[in-house]
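As you look at this complex, bear in mind that one protein chain is not there, while each of the others sits in place.
Labels for the chains are A, B and C, by order of writing; each one numbers its residues from 1.
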Amino acid sequence: MALILTEEQNMLKEAAAEFLEANSPLESFRKLRDNNYKSFDPEVWKGFIEMGWTALTIPEKYGGLEFGYTGLGQILEETGKTLTKSPLISSILLSATAIRLSDNEFIKAKWLPKLMNGNTLMSFALDERSYFDPNTIESTAILSDDNFIINGAKNMVIDACNSDLIIVVANLNNSTSLFLVDTKSEGVEIKTDILMDAGSYSSVIFKNVTVPAKNQLNLKVKGEEMLKSIIEIGAIGLSCEMLGSVQAAFSQTMEYIKERQQFGTKIGSYQGLQHRAAKLFCEIELSKSVVIKALQVIDQKNENLSYYAHLAKAKLGEVLKLISNEAIQMHGGIGVTDDVNIGFYLKRARVIQRLLGDTNYHLSCIAKQKGF
Amino acid sequence: MALILTEEQNMLKEAAAEFLEANSPLESFRKLRDNNYKSFDPEVWKGFIEMGWTALTIPEKYGGLEFGYTGLGQILEETGKTLTKSPLISSILLSATAIRLSDNEFIKAKWLPKLMNGNTLMSFALDERSYFDPNTIESTAILSDDNFIINGAKNMVIDACNSDLIIVVANLNNSTSLFLVDTKSEGVEIKTDILMDAGSYSSVIFKNVTVPAKNQLNLKVKGEEMLKSIIEIGAIGLSCEMLGSVQAAFSQTMEYIKERQQFGTKIGSYQGLQHRAAKLFCEIELSKSVVIKALQVIDQKNENLSYYAHLAKAKLGEVLKLISNEAIQMHGGIGVTDDVNIGFYLKRARVIQRLLGDTNYHLSCIAKQKGF
Amino acid sequence: METTTKVDLGNFRTETRAWLEKNCPISMRQPVKSTSDMYWGGRNAKFSSEDQKIWFEKMLEKKWIVPYWEGKYGGGDLTPEENNILTQEMAKLGCRKPLFSFGIAMLGPALLKFATEEQKLRYLPEIVKGKIWWCQGYSEPNAGSDLAGLQMKAQDREDHYLINGSKVWTTYADKADWIFCLVRTNTDVAKHSGISFLLIDMATPGVSVRPIKLISGKSPFCETFFDNVKVPKSNLIGTLNEGWTIAKYLLSHERQMIGGVGQTDIKRDISEIAKEKTKMISGQLEDSLLRTQVSKFEMDESIFELTIQRILDEDKTGKKAAALSSFFKYYGTELNVKREELLIQIGGDESLLWVPNDRNDADAARKFCRSKGNTIEGGTSEIQLNIIAKRLLNLPN
Partner (left out) sequence: METTTKVDLGNFRTETRAWLEKNCPISMRQPVKSTSDMYWGGRNAKFSSEDQKIWFEKMLEKKWIVPYWEGKYGGGDLTPEENNILTQEMAKLGCRKPLFSFGIAMLGPALLKFATEEQKLRYLPEIVKGKIWWCQGYSEPNAGSDLAGLQMKAQDREDHYLINGSKVWTTYADKADWIFCLVRTNTDVAKHSGISFLLIDMATPGVSVRPIKLISGKSPFCETFFDNVKVPKSNLIGTLNEGWTIAKYLLSHERQMIGGVGQTDIKRDISEIAKEKTKMISGQLEDSLLRTQVSKFEMDESIFELTIQRILDEDKTGKKAAALSSFFKYYGTELNVKREELLIQIGGDESLLWVPNDRNDADAARKFCRSKGNTIEGGTSEIQLNIIAKRLLNLPN
């Protein structure tokens, strides 16, 4: 398959760019932050829903557009440019994907339409440690009559503070399972922190939380495999946002060095900066390629999903780190002030790099796959 | 102790620079190479002995100057600039150090004067694998009446082809011992290869070689500890040569970019090259510091010898790799031709980096020491 | 003219395969291992085997030496689609190129675009027939990266040009019959405006050649000297003083080739070699720093391959990005240099051998040294970065 967008995908991307530039430019990120770190702008989120972006990955059977992840990826990429905050990652990229992969028809039929219509917000609770480590889950679920009793402590749960439900990963009979838990259930305690990217991330404690048995996502399918796919698709989705940030931080920096004068010349004329800029350009070209490949692999249900997910998140983590630093350095003094927006990319970068695993984590996974 | 040379050490260094520039400039390296890869120039070696350089680390008790390794390091550094080939590394840095650390008075009294006077050439045989790995020695020594019977296969033995004797590292009763073996003994088979640096490195096979019991270097001292010190001192000595090469390759490159014109200007005026040159300058400043510290630590019999030996060889391996590459790139097309000498540093670099362990090896040792 | 349909192409593929299977000798389906496996043609042409001769002659007769040129120039009149199929089928069978030639890859495109019809009819069929071995004369000792700063003079002497100067990096000049050169025909104007593109017979009195030895050893490169060499005016290609246009056209071709675009040889994974050569401990490389190096290298290598594919795919949709050839050249050669560094590091002592012994042909060290030229030849990495900064990023002067 050609590594290019189809005409429909291109149109979607352009529409997204236009909408976000008009309704949620970079400056909106500052406004939400200064408005007591508000998680998102409901008006903008309404726009997302009206544009159909929440329905892109939902099967037609449940009323969705079944347009594919390559489409969703374009939206995420554009939000990475404007740093638009929304429940798109927690509710759609992670939670809707989890439910889509579920074989519990009851859950799918009930919740996919609600997620898509924005009536329900969901979060995905996986992490339990201070770094990404999906292989050591200690939360437990025990079947007791017609209910599961869930115990455990999760952290880094994105936007849990706004969510109606949380999908919880826990061990059931020595294997992984996923459960849909109402945040208003007894025994659920949510504490929310604001991290460097001005985003809301919660620690959620589940203390003998009772969940109806029908709320288990994985029935015949293996929970381990479902979780693996959710993480892989999630990592690719985050890579899309990172690709957007990479491009935006770079182009804003190029604009700046074309205008900024020092020593009587534009600083963009110095070969020292030019060579660094050219190298960043190369890294962006590489980033674009791995992201589009990874997106296509999701939609093709290709067996190499795991490899390209690791590759994309590893590369984008590295490139975003590099470019978010270079962007500030090339801006000079003004770059470290809060007066300009370029620093927002740095702060978002260090959080999103870590979500669902950093470069080291993903490279190590590839090395293990290749047996070295 | 101040991290500077004493006046005497400085004088020695200047004398060495003068002698080598006069008697063995970089062009001499080419001549030896083109003369069927000759190992060294006996006239120049005679000069080394007359200048007292072979006696610097030999105790006064055995007729030496007992001037210290910081002195020997200055000679090695200067030979790194001119790439002067000589038995200084095999006979003095490695073999004389091994004997100096020995507690076998018979061996010391007999051989140190001969090594110093250049009457005898020796090699040090440690490696058995295609990479540096001093912890897996398979050569064996067995006591049989008044003799040891040695079996094993060694490689990367520097200058064994010219040596009268070889110091062999072998296992005796499950611990490490060192033995002095006459190269003319029955069962010793030497095959010599020319490596990328135009130097001679031998594979030596020992097949039931009989060695008199008095030829064991370690009597009461532990062979393991002796070997460790020899490797550490050897690694520091090689770092000195590397420091010389680093400086010479850099300064020749700076001269070149100050003169070479392209696009109507000297290429050294381009900021792209200037910033790279400035970074190399910083790396050289760091290299100088770790080398002088490591040398002083040998002479002070400081307990941190091991740490600084690892640190020096690790850093110099990294810096020499970087600078030997940058030197060629900055020379452009002429740099990859055999018409100029700058490529000699590259070729020597990749061999000396590997001798007694590369950057990865030494950094890994430090990490182990620090428990991470 | 009828358009080719998919059915026709299917037939073409079947026929092509059948023809190749019938006509390509088995020995000509082995990978090229040494220079004697390549037939370069030329005035002193010698086939190194009977099969080589048969294969060349069959292909010449079939007009498939340069299948995509027009018939009147000796080509096979194939459409791009047909030519593509032929290339694919040859690759499947492993057929060697019947003729190696800078005439086909470099001079040909220039002649087709810039030469007069008379010149095309004279030179192109000779190229196809392998009668003339062409070499290239661009760089000069004092004009490396600054190619346009070249100084080899061609003075107007009424009925001929008088050539004085020298060229460097003239590949196989010691074996070639003719050379295509950039020469200075006007010294009074901006440097790019006084350059012309000239063809010179190497047998002309005053031409001499010195082979260049590299840090890796022997090389096909030469330095070529021109001492009062007389060249007929009819040997000028394109307009006088507008040779720089031709040069730029050809350089962009060359960069893509050096950057590895379109290269088909499969490289072994560095990690596979590392697993084989170095110590493993509980399923991982014991040298954890090497594991890092290999991980990062393979990430970039793998993604660079995707990027070549992506940009070729974009090209097909008509998106043009001219200076991207600089990206390919820069990144591709830097990657190759890193690969060779890793190989020499992983390879252990064997990879350091310089003089062959009975177990080892000392190829690794030579290849390593040779790779240092990759980021210099065909425009240094620095020049490529300049081009990216100026043309793609529009950074100011």
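Methods note: a residue touches a chain if its C-beta (ideal position, glycine included) is under 8 Å from a C-beta of that chain, and two chains touch if they have at least 3 such contacts.
Quick caveat, the model's predicted, so the values are computed rather than measured.
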item	value
Listed residues B:Ile49, B:Met254 or B:Leu322, member touching the removed chain	B:Met254
Contact residue for the chain not shown (choose from B:Ala125, B:Ile292 or B:Ile342)	B:Ile292
Residue ranges of chain B at the interface with the undisplayed chain	2-4, 254, 257-258, 265-266, 268-269, 271, 273-275, 277-279, 281-282, 285-290, 292-293, 311, 314-315, 363-364, 366-368, 370-372
Residues of chain A in contact with the chain not shown	37, 129-131, 133, 155-156, 191, 193-198, 201, 261-264, 270, 272-273, 321, 325, 328-329, 332-339, 343, 346-347, 350-351, 354, 358-361, 363-364
Residues of chain C (touch criterion as defined above) contacting the omitted chain	282, 284, 288-289, 291-293, 295
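In this text, only the chains that are shown with their structure count from here on.
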item	value
Chain whose average C-alpha position is farthest from chain B's own	A
Centre-of-Cα separation between chain C and chain A, whole angstrom	44
Whole-Å gap separating chain A and chain B, where each centre is the average of the chain's CA atoms	53
In chain A, residues with contacts to at least two other chains	271, 273-275
Shared interface positions of chain C, touching two or more other chains	382, 385
